[in-house]
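Removed from the display is one protein chain of the complex; every other protein chain stays in position.
Entry: chain A
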Amino acid sequence: MGQNPNTGTPLVELRDISISFGGIKAVDHVSVDLYPGEVVGLLGHNGAGKSTLIKCLSGAYRADSGDIFINGEKAEITNPRDARRYNIETIYQTLALADNLDAASNLFLGRELVTSTGFVDDARMEAETRKIMGRLNPNFKKFNVPVSALSGGQRQSVAIARAVYFNARILIMDEPTAALGPHETQMVAELIQELKKQGLGIFLIEHDIHAVMDLCDRAVVMKNGERVGCVNVGEVTDDDILGMIIMGKKPPQAY
């Protein structure tokens, strides 16, 4: 039997979370935790309930039952504003961008920089956006067009920049590399490692098993809304994890 290698108070603890949509149990009594400086992979087939689970943490949904603890204290997260107050940032699978606005407006949406007179400071926001995009995706040049005019990869880098810019402590990444090419995917992998070194806790939803083996410390597998088990990635092979995802078979190292 394996066990959680972390000790002390977890950064995030989702305890016994359930949520259903019109009879479908999307998430069924699932518990996961996350420690600072750790990357926890959330794995499972399409429809397993991964996105729904993390949306309970990001404030997009309210769980029907179950509790959320941040730093050991019970947290009431009823909307995305609450989540932001806990320094939780999310890259949604759908990216959640307003297509009619440009990159800077999306990056600062809901947290606009304002001038001393209270007006939005578009110039400063664009300058800040240029700065962070220069770090994340130096090829990005389309600052003055609506994001609907961007490629899938460029849109994804805007969503990533938004999550990274505001000094998150807890980062949720729901398939962050889905639209990216190999080079950009590599940059995201490096970014994850850098953020991890800075002590962030990261939930990573990812289908590529090799990326999971490379980046994650632990992996939690879900199937049909239920938690199959959790493994320390260093103690198992990729076949063990695939077995959990496909057949729901728990290897002996799982807990």
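Basically, contacts are C-beta pairs under 8 Å (C-beta built on N, C-alpha and C of every residue); 3 or more make two chains touch, one makes a residue touch a chain; residues count from 1.
Here is the rule we go by: contacts and distances are computed from a predicted model.
**Student:** Among "Xylose transport system permease protein XylH", "GMC family oxidoreductase", "succinate dehydrogenase" or "Reductase", find the name that the UniProt record gives to the complex chain excluded from display.
**Tutor:** Per the UniProt record, that chain is "Xylose transport system permease protein XylH".
**Student:** One chain is left out of this view; which of A:E13, A:E126, A:E184 or A:D240 touches it in the full complex?
**Tutor:** A:E126
**Student:** Tell me which residue among A:G8, A:G23 or A:G118 touches the hidden chain in the full complex.
**Tutor:** A:G118
**Student:** In the whole complex, not just what's shown, which of A:Y92, A:Y165 or A:F203 touches the removed chain?
**Tutor:** From the options A:Y92, A:Y165 or A:F203, the contact with the absent chain belongs to A:Y92.
**Student:** Which residues does chain A use to touch the chain missing from this display?
**Tutor:** Those residues of chain A that touch the unshown chain are 58, 60, 79-81, 84, 90, 92, 94-101, 105, 109-112, 114, 118-120, 123-124, 126-127, 141-142, 146, 149.
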